[in-house]
Structure formats: structure tokens, C-alpha cells
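Here's the structure, in C-alpha cells; my notes come after.
Missing here: one protein chain of the complex. Every other protein chain is in place.
Should a chain be cited, it is by its letter among A, B and C, assigned in written order, with residues numbered from 1 in that chain.
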Amino acid sequence: MKAILHIEKLKAYYDVKAFGVDRYVRAVNNVNFDVSEGEIFGIAGESGCGKSTLIKVLYALNKPPLTVMGGRVLYNTEGGDKNPLEIGSKELQKLRWNFVSYIPQGSMSVLNPTIRIKKQFLDVIKAHHKGTDAKEAIKLSEEHVSSLGLPREVMDSYPHQLSGGMKQRVTIALATILKPRIIFADEPTTALDVVVQRGVIQLLKHIQKELHNTVIIVTHDMGVHAEMADRIGIMYAGKIIEIAPTREIFKNALHPYTQYLIKSLPKVGDKTPKASAPGAPPSLDSLPNGCSFNPRCPYAKEDCYGSEPELRKIKAQHLVACCVAEEAKNGKN
Amino acid sequence: MDIRRYIIPRLIQFFIVIFIGITITFIVPRITPIDPVEAVINRIMQYGVYMDASSIEQMRATLVDLYGLSGSVIEQYGRYLLRLVSGDLGPSLSMFPTPVTEIIYNALPWTLGLLLTSMMISWVIGNILGGVSGYFSEKKWSKAISMVATTVYPIPYYIMGLIMIILFVYLIPLFPMSGGFSIGLTPSFSLGFIASLLKHAFLPALSLITIGCGWWFLSMKALSSTTKSEDFVQYAEASGIPRHKILFGYVIKNSMLPQVTQLALQIGGVFNGALVTEYLFSYPGLGQVLYIAITNGDFNLIMGISIFSVVAIALAALVVDLIYPLIDPRVRYS
Amino acid sequence: MLLKRLKMEKTERIKGFAQHADGNLLETKDLTKVFTIGKRLTGSKLVAVNSVNLRMKKEKPEIFTLAGESGSGKTTLARIILGLTEFTSGEMLYKGKDITKLKSKKEKMWLKREIQPIFQNPYEAFNPLKKVENYLFETATRSGTNHDKKAAVNDALNMVGLNQNDVLGKYPHELSGGQLQRTAIARALITTPDLLIADEPVSMIDASLRMSVLNFFKDLKEMKNVSIIYITHDLATAYYISDRIGIMYRGCLVELGPVEKVLKKPLHPYTKLLLESIPKTDPEHRWGNEIKMSNLEVKEYGSMGCKFAERCPLASEECRKEAPKDVFVDGRLVKCILF
Partner (left out) sequence: MKKIERDSIKKSLVTFKDVMKHYRGFAFGIVFILITLFLAILSFFSPYDPRIWNAVPKDLSPSLTYLLGTNTVGQDVFWLLTFATRNSLILGFVTATVAMVIGTVVGLVSGYKGKVTDKVLMSINDSFLVLPSLPILILIASFMGARLNMVAMGLILSLFSWPWSGRQVRSMVLSLREREFTYMAEFSGMSMFKIVFSEYLPFIIPLIFANFINTILWALGMEITLSIFGLSSLEIPTIGTMIYWGMQYQAMFRGIWWWIASPVVFSVLLFVSLFLVSSGINTFLDPRTRLQRLRTIGREHEERKEVRPE
């Protein structure tokens, strides 16, 4: 399948200069992977591992102090490959919402509190299709909204009159109104209750099936990845340390950190004592040399402290960035 | 039902403001060392104004009500309120026997004209400029304007007036130094009169507007630079909505709301400014009348102006507060 | 060990207090809390906690989970037990004493030492502008330990697996989420409480460190026989550490019983829906059917009958008319007319 999104040696740091103290927080540290068309790609990792920063950079939302230090991102659009980080704002504007759209984190305060939902849809449609007149645009949004199972009165109400779950579904409807090819979703379900979260996940899967497009979802909740994602990338200290199909990640993860992550997931019906990974994730401004997991890794040996391990293919579609992946695999059982 | 829940507390606040203002004006004459009634009586005698016995008695009665010490405090307060409600603030001492209310009504249109126009102009310009500059806070021009606003805002109205006079009367003689209109003209709606009226009002208005713009600019810039980093603005930018629509429809629209409540609180301050500027430019408004009252020791007129301005300002603040729900949907449809 | 001596000394002091204490650590009878939104009379009523009956034994310390979605009233109930919110009607007894009758300052202080809270976000639970040790020493002085305060603090920190120089002299932002939350637990333990109320204690902590804090709660129960009320929306962690669980929906305790029974063989339709909706971390068993989304939260509070009637697949007319009673079935209490 054709790669619709190609990411190569991407580096993005927070340049934190406050009163003479000048430090770089290495939130995205040399990330390389491809996403093919029609796939749901999940990016998992704990808070502070740089996954939200990665998705912001992929959508070219980087504003100071977040600066792209190197590498490139390529959208495979009809008009050829485009790097959103380099093309001018005019061209980027054309791509936004038509080719690629974004569902932000924390949906509680994402809608303009002083205008009705209808006007919010109008602003978005008018921004990308100048010609359409208001009535037609509103009719289009109403159809789109009811096709997603939202009640019609939503259009005439203000954000403060809607519940959290409803606001998140409106944001998803907004992001998919112009049928984009790629949807970036940054923790779309974190602030929601379990039942509402299930509704939102079903909505996203329904839209993906409908539009045959690509969804890149970032969340720390492995259960959401298990429900939705076809392939998962595990992120740790600003790097992707393992990419594999969902079944592989859950059944036989290779990287020691992923193993810890999967093993420490509590499940209803399983009371066996579980252990946390020892120590704590490193702070992104003072990373250990070599593999960033070496201070916590029980299988670490010398070349783990040497150069940073690159993602290498172990099996079909299963890549891992670890020098001791084999021992870790048989060490697991 | 929700609107009432918003309006009722505002109405109560309106009456509390008036109550406190009037009580202060009631207490002041009663705690002064000198006995105001006698001081006023012999003040009039000095002017050699001929008054027969009955008008003196009638005058003494009104004075006793306004500042008099007879009867218990509650009785005095009761009579005092009755007199105010009936709108009788007693006669002016310096322009005896014209009642205080008449003098105030003559001077009122001038003050209202100057005050309202300069407040509206400075509120609109200051907020729009502040909103735009807050949104583009990194740009050079925005920093430059903030520098200007930071130097202009803290200057007291009187000194700003002085600077205006030095600049536009001495250095570049463009505008008249004082007065409401050229002496020879009679007040009418003829073109000539209005032209001279505007010419005279320009400098006082300009000094009020400059300071007003400074304040609204700075407060709006602070508001819009915080609103700029709110989630819904970031999301609007991410969804490709053009910057000008985000600036006006999202950033300024949301930052304007607190500026409306702030307007209600600022009216009192701007009114002070108008009084001082009118005195400096001897502009025929309440400020000028107040100055004459002070020099002539006309207690009645000073008290009348105080009470009147308390009620007027409280009313203006109430009106502004009532506009707020029309703008903020969260209050209208809570 | 110092804390053992503290514990003994505390028990003599308490003996004098609760002579006639029955076996219960905590008991609530038809506990209800009604919020009025808007004016005193005209405002609409919202029953946040709807006649809840709970009982926790003193001899057998346990971890009791209060689970439910946002707006289910679990946090309001926790705040009532902590004494931060008054309740509208019903009764609440701690060690046999009615907490509304505790008038004297000494008695109130006693209750504040007996029941201690653990908050959700450690970075919010500590004053960002003051050093972390500030609360540790404050609690030590107030808990009447006439021994050296530093020793009491040091012991408490060692118990949570931290040593002094990790924490003392540091500001909250200089510690990780896990360390800060364990410091908060250490603070709560200085007064040797018998009941801890933990409101979503691990939801802000990184997944990989969550287990260490949860394991620590289990040790507290087993070794220090401290009872814990664990409030969460995450049933997986609830199953892992708790003995008994109560599922709350719109202020009502719809199902209450041992965790094995309630979460392994759920009876109440809402518990079933909750369990089904948790995204299982197993790619094989993905969700089958689509579920009905509720768009009418507020109305449900006011409804006379079962609050879940609107969304319940098995709801009948009767469900909407009068509120269901608690029924004891298969080792647990269920509030549903089907049983």
C-alpha cells in the first residue's frame, strides 16, 4: 500500500530560554516511520514522552518555543509529495481540512464560547471554499452532523449548553466536514467517561470506514489502541522504540519497555501481582547517552550505552530500536 | 428566568451605590468643625443681597434640612431624603436665588457631550487597537504603540490638558485656549455655531481621549494576548480559518466581554477627568461650575453636584451592566 | 519502630472516647445530598447523593471502591465522609459516633486525624510556592506526637519507599508525579489514620509507575491495617486492588458487593454496560454492537423511577414510575426491579 505519510529523521525541540537559562527539551528526537493509506495508526506512550508534540509537528502546528531542528514530513497528496514544514502558509492553508485535519486534546474549551455551533461550521467551510453561500454551507453541515448521529438542535446551541461528550463529537464532525485524507487525533478520549469514550471511538472508526482515509491517533490508553489501531508505535523519551501490528504489540512485544507497559496493564478478572518498571522516565532535557531506557532496563549491556539504537526490522512489519531485543524476547516467558 | 437572576443583583447594587453616595454627602456637613448653616447665612449677607425676613426664614429651613443639626439624626436623614427625592437641592448661594438643579441642568449637556463622546471614542479605538496589538504582540509596531500607551496612560488629566495647551495653543496655535464657543455667537444649530463649538471642544476631548485610549489599549492588549493562547483560538488557527476572522470573530469578540464590565467601573474615573479638564479649558460644563462654587464657597452647589453625579454615574453603570447579557450568550442562555 | 509506639499510644487515647463503639468503622444510613442550582426557592434541585447505605467493618480493614462516571456523585460522597461538605439528610457514623454531633474542637481534630484524604493531582495537592516538607512537619506537630517531629516524618517517608533527601528542601515541581503522590500518602500516614479516602489517586500518574502506587495501597491495608475508600472511574485498577466495590449512577448505589462477584458476574444493566465499554487491552475481543449515547444528562437526575431507565435496554414502564429497592442477590446488593 502506498505510504500517504512519510516521516524521516524528524527532530523538534522546545527551545526554553527563560532569563538567561537556555535549555533544549528534546520532545521529538529523530523519528522515522511511514503510514499507508486507509490505516489507523496508534501512537502510544506515557505523558511527557513527546507524542503530543510529534502529532503537532506532523500537522505543522509548531510555534515558538517548539522549533523543528531537522528531518522532514511528506504528505502524499494528488499534487505530489508536500512537506508541510517547508511549504508557504498559502499552500498549507489549502491542504488543511481538505487533505489533513486535526482533532485537539482537551475538547472542553475548543469551541468558540460566544458563537453558535452553526457559525463555527460556517467559518470552517468558508475558510476553505470561499464561494459557497451560507445557506448551502449550513445544509451541508447539518447533513454531516446528523449522518454522525448527533441531534439537530446541536447546530443552534452554544458550546456551554453541550456536555463534554457532545462537544468532542462536534469537534470530530468539524474535523471531518471536508472529508480529509488524514485525520490527526490528539488524545480525543482522555477527558471523557468510559461510555461516552466508547461512543467517540465508534464514531472515529465509522468515519474512517466511510471515507477510507487514514487516522493517526495519539493516546496513553492502551485499551483505546487495542480497540481501534491497526498498527501501533510505542514512543519513549522522544523516540519511537517499537512499531508493529496491534496483535504483535500486545502478544509478543520485543522492546523491554513495551513488555513492561503491556504487563503492567490491569485487567478485570486478573489479580496476579503486577510490577511497574523500576525508576522513572528520564526528563527530556537531560537524556542518558545511548538508549534512553538503559537506566531502567534489566537487560542492558555495554552497547546499550554506546550509540542510540535505530529502528530495525526483526519480522515482517515489526520494527524495534533495541540492541538486546532477542534476549528480551526469550527472557519474557 | 435566567436574565432576571442576572438583573436583580445589578439593580440592588445600583441602589446600594446611590445609598452610599447620598449617605456620605449627608454625613460630611454634619462632621465639619464649622456650623454650615450660619456660615452660609453670613456668606449671603456679605454679597449684600437684599432679602426680606420671610425669604431668609424659608432659606434657613431648607439649609437646616440639607446640613442642619436640629432633631435626631434619623429625622434629619428622613427630611434630607425627602428633599432629594423631590429634586429640591436648595438655592445656589453664589447665584442666589436660582436653584442648584437649574444650574446643573444648564451645565449638564456640555459635560455629557464631552464625556460620552470621548468615552465612546477612546473605548472603541483603545479596544480595537489593543486587541490587534495583543494578537500580533511580537510585531515591532505593536511594541511601539504599547510604549506610547504606557507613557500616556498614567499622566493625570490636568497635566495632559496642560501639555495639549502648550502644544496646540502656544507652539502651533490651532485651537482656542478656553470657552465652549466663540463669544459673539448665540447658541443655535447654525453651521457657524456648531463649527466653533467643535473647535472649542476639540482640545478637552483630545486630552480625555488620549488617556482613555491608553487605558483601554493596555487592558485590552493584556486580555487579547491571554485569549490568543486559549484552546479555541489555537484550534481555529489549526483549522485554517483566516487570521482576520480569528482576530475579530474569536479573539476580540471574547476579550470584549470583560471590557464591558470594566467600562461600568471606569465611568466614575473618566467623569473626574472630565471635571478637571473642563476647569482647565474653562469649558462651560459641570467642572467649571464646580470651580466657581468652590471659589465662592457655595456649599449648596457643591453638594448638589456631588449628589447629582453619584446618581448619574450609578445610572450609567447600571445601563452598561444591562448591556452585558445581550453580548455574552453564556449569561443569556445559562 | 516509632510508628508502632505511636499506634499503641493512640489506641489508649481513643479507648477513652468510643466506649460503646459497635463493630463498624464507618456506617451511612440513607445518606442524601441535594444541591439547589440558582435561587434558594426557585432553583432546580439536583440530588447528587441519593440515600446511600454503606458499612465498613473495623476489625477487617478493606479497600472499598466507589466506581462510576463523572456526575455519579462518588466524589460528593467522598467529600461528605471527609467532612468537607454537609449532607442534606440521613446519618453518618464513624466508629459509632455521629459526625454531626462532634461539636468540640478536640473531637473535630480527632476526626481530622482519623480520616485522611489523598487527592488526584499531586501537583495541585501541594502549594507550588512552598516546599513539600511544609505539610509533613505541619501534620506531625498537629498529630500530637510529642516525639521528635523529624523522626516521625522520616519514618513516614521510609514507609512509602522515599528517603529524606529525596524530598526535604524541595519544591513540588522538583519531584516526579509518583514521588509527590507517595509523599502525600506519607503525610496522611503520620496521624496513623484508620481510614484513607483516595480520590482517583493514580489517574495522573504515568502508567508504568501506577502499579507501584497501587501495590503500595495493598501493603497499607495488609500490613498497617488501614481501610481505604478508592474512588475511580477505572474498573480495571479497581478490580486489581479492592475487596468490595460499589457502582454509582446519578447519585444511587446501583450495585454493591465483593469485587469478584460484581465485576466478574455483573447483574445490574448499568454495571454490564460499564464493563462492556472499558476498552479491553486485547485486540481479539473488540466491541460488537453500537451503544445508545445519552444526550439528556440533567433530566435523569430528576426522574422519579430508576435513573438508568432512559438508557437501559431492559427498561419497562414500571422502571420509570417508582425507584427500585435494594435486593440481596447472589452475594451482592442490586438496585433493580428485575431481581
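One rule holds in what follows: contacts are C-beta pairs under 8 Å (C-beta built on N, C-alpha and C of every residue); 3 or more make two chains touch, one makes a residue touch a chain.
Because the structure is predicted, anything quoted here is derived from the model rather than measured.
> Using the definition of touch stated at the top, determine which of C:E124, C:D148, C:E222 or C:D330 touches the missing chain.
Missing-chain contact among the listed residues: C:E124.
> So one chain is hidden, and I want to know which residue out of C:M92, C:L189, C:M204 or C:V262 touches that hidden chain in the complete assembly.
The missing chain is touched by C:M204.
> Could you tell which one of B:Y80, B:F217, B:Y235 or B:F271 touches the chain left off the display?
Within the whole complex, the residue contacting the unshown chain is B:F271.
> Among C:S44, C:T100 or C:T141, which one is in touch with the chain left out?
C:T141
> At which residues does chain B meet the chain that is not included here?
12-13, 16-17, 20-21, 24-25, 28-29, 32-34, 36, 147, 150-151, 153-159, 162-163, 165-166, 170, 218, 264-265, 267-269, 271-272, 275-276, 279-280, 290-291, 294-295, 297, 299, 302-303, 305-306, 309-310, 313-314, 317
> Applying the definition given at the start, please give the residues of chain C touching the unseen chain.
Looking at chain C, the ones touching the missing chain are residues 69-70, 75, 82, 84, 109, 112-113, 116-117, 119-121, 123-130, 135, 138-139, 141-143, 169, 171, 173-174, 184, 187-188, 191, 200, 203-204, 233.
By our rule, only the chains that are shown with their structure count from here on.
> What whole-number Å value describes the gap between the mean CA coordinates of chain A and chain B?
Comparing mean C-alpha positions, chain B is 55 Å from chain A.
> Two or more other chains touching the same residue: where does that happen in chain A?
Not one residue in chain A touches at least two other chains.
> Could you list which residues of chain C touch at least two other chains?
Correct list: empty.
> Can you check the complex and tell me which residues of chain B touch chain A?
230-232, 234-236, 238-242, 245, 249-250, 253-254, 257, 327-330, 333-334
> Mind pulling up the chain A residues that touch chain B in the complex?
Those in contact with chain B are residues 59, 61, 93, 96-97, 101-102, 104, 106, 108-116, 123-124, 127-128, 158, 160-161, 171, 174-175.
> Taking the touch rule as given, give the residues of chain A at its contact with chain C in the complex, in rising order.
Touching chain C from chain A are residues 46-48, 149, 151, 163-166, 193-199, 201-202, 220-224, 226-227, 246-247, 250, 257, 260-262, 264-271, 273-277, 280-281.
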